[in-house]
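In this view, the complex is presented without one of its protein chains, the others remaining in place.
Going by the order they are written in, the chains are A and B; count residues from 1 in each one.
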Amino acid sequence: MMYDVIIIGAGVSGCAAARELSRYDLKILVVDSAEDVCCGTSKANSAIVHAGYDAKPGTLMAKLNVEGNRMMDQVCQDLDVPFERVGSLVVCRSDEDKSLLEKLLEQGHRNGVPDLRIIGREELVEMEPNITDETQWALYAPTGGIVCPFTLTIAFAENAAANGVQFQFDTCVEKVIPTESDTGRIFRLQTSKGELQAEVVVNAAGVYADRFHNQVSADKIHITPRRGSYNLMDKTAGSHVRHVIFPLPTDKGKGTLVTPTVHGNLLIGPTAVDIEDPEGTNTTADELGAVVQTSGKYIRNIPYRDTITSFAGLRAHEDSHEFRIGEVKDCPGFVDCAGIESPGLTSAPAVGVMVAECVADILKPSARKDFDPVREGILDPKTLTPEAYRELVSTQPAYGSIVCRCESVTEGEIIDAIRRTPGARSLDGVKRRTRAGMGRCQAGFCSPRVMEILARELNVPLEEITKSGGASRIIVGRDKFPQ
Amino acid sequence: MEKRELTCIGCPMGCQITVTLDGGEVKNVEGNTCRKGDQYARAEVTHPVRVVTSSVPAEGGEIAQVSVKTAGDIPKESIAAIMEALADVRVMAPVRIGDVIVRDICGTGVDIVATRNVERRAQ
Partner (left out) sequence: MDMNKTKIAIIGGGPAGLAAAIEARKAGVESILILERDRCLGGILNQCIHNGFGLHTFKEELTGPEYAQRFIDQAAELQIPYRLNTMVMGIALAQDGSGDKLITYLNREEGLVQLRAEAVILAMGCRERPRGALNIPGFRPAGIYTAGTAQRLVNIEGFMPGKSVVILGSGDIGLIMARRMTLEGAKVQVVAELMPYSGGLKRNIVQCLNDFNIPLKLSHTVVNIEGKERVEAVTIAKVDEKSRPIPGTEERYECDTLLLSCGLLPENELTSGLGAVISPVTRGPEVNESLETSVPGVFACGNVLHVHDLVDFVSQEAGQAGANAALYVSGGTRTAESEDIRVKAEGGVRYTVPEIINADRLEDTLTLRFRVGAVYTDIYESVYLNDKRILHRKKKIAAPGEMETVVLKKSAFQEVSDLKSITVKLEEE
């Protein structure tokens, strides 16, 4: 199949780029080796909208962070994504370290971050009663926030799809081959599902982006999967802190943060460990221990016993620690969107715009007249008035049936998640879209029910339902005949 | 002389009992702390019995499976044969608790009976 643009990678960057490109009259395909959008770095991160004081002034990272932050309100409003500007705090324990905060403040000013200020212990305790006694100073950034990374990615994808972008999953791109043809240069993509062709390739492949870049360019890049492990706590712990709280940054990153999530949980992490395996999203005892140890230094009484899950994600750390976005010099038509590590989630709206501009410069497409920037999220009936809820159930009884008890998710929401484009096809796909299975019992009660609904809606046997695509089947056969 | 080690299930104590056998005949029981333990040990080494429970498909039922059990004790060594025999068993809903699903399973003289009511699925 021939496309104008193929985007490799259905993470938040790829999907944001797809959505921005869907403003143009182009035939676009997003391709991913996973079974769904948001299966890599985008699904396992701090879920933070950074204010923008961390990145080095003058870098693309600094620019897109601040721009992305500024765009987030509008994007989340258009796309119906949970986002809260709760503000962030970088805390330190000594007067000595205060100078480091001042450096951050100054950096923030240079990056154009608004309303930054340093606050003393008294104000800090007022804002965060659970701060430890040793903590003295903080850099307060009111524009810092929290967002749902799943919904943001999925919303970009759904809106892109609604505006004509196609998605192809379970398709692993193996090789990108630039080829000269009669009509000019095209790219042939050898994939696990046959060949795809495009005039422009966007390389938004996360931890694999160096692989594709290096296939077409002599100017090599190198990406290290930098693992971060997290602990997620129950909603009972969600109000333990009110802001995103960071320690002082180190050369490995912004350190282990403690933050509420938009859904009311408490999240602590990440670690920063460089690994080889681009699929190495396993947690280790050492890293999980480190998360607990470091978070306890500046927040007291974190209710670790309310942990409901731990997970790890991989940052796509490029050696230069800079976003690499733009057409590759020695390979016209190949657009990098590589090295997107933190603050990649925050920057995504701006990254999407930059990639789209870059592609538009190459293809000079016309704008679509019918582009619709609005995406309606999955209806959460809990937000309705009792009367409206009743009305809804009377016409659609599936909304009267709770499937996930912990998060009060109804069958109606799950059906909606499955019928969307791109829709959920696995337990994890349903979970990321509706939160069914995301709660304190971690899908113990609801997974058999969600499997039934998936099997019915997708018209496949129950045995074929997976946790997350591929070989991740839940059941292996009938009783007495495990196959 | 043969020695057999058992854990008594009479109470939470879980006494470790040693039974000495000679040609299938119990010669000695040691390690128990009460009479119940002695009785358990003697029965367990001479003719151990169990109740087997499983579930089988209930065709046309409001739920997929109906749970079943052996209506009484069966010799422990026939557990595997019973499970194998149950592999092919299907029942038609409705089923009531106590309904005989398989008569005289594997020649044990014991029936397999339903342990749950399963109504027919509404059409």
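The rule is simple: a contact is a pair of C-beta atoms (placed from the backbone, for glycine too) under 8 Å apart; a residue touches a chain by one contact, two chains touch by 3 or more.
Computed from a predicted structure; not experimentally measured.
Taking the whole complex into account, chain A touches the unshown chain at residues 231-232, 236, 279, 281-285, 287-288, 307-311, 382, 386-387, 389-394, 397-398, 400-402, 405-406, 408, 410, 440-445, 447-448, 462-463, 466-483. Across the interface with the omitted chain, chain B contributes residues 6-9, 11-14, 33, 50-55, 57, 63-65, 67, 69, 76, 79, 83, 97, 115-117.
One rule holds in what follows: only the chains that are shown with their structure count from here on.
Separation between the centroids of chain A and chain B, computed from CA atoms only, is 52 Å.
Within the complex, the chain A residues that touch chain B are 479-481. Interface residues of chain B, counted against chain A in their complex, comprise 54-55, 65, 83, 86-87.
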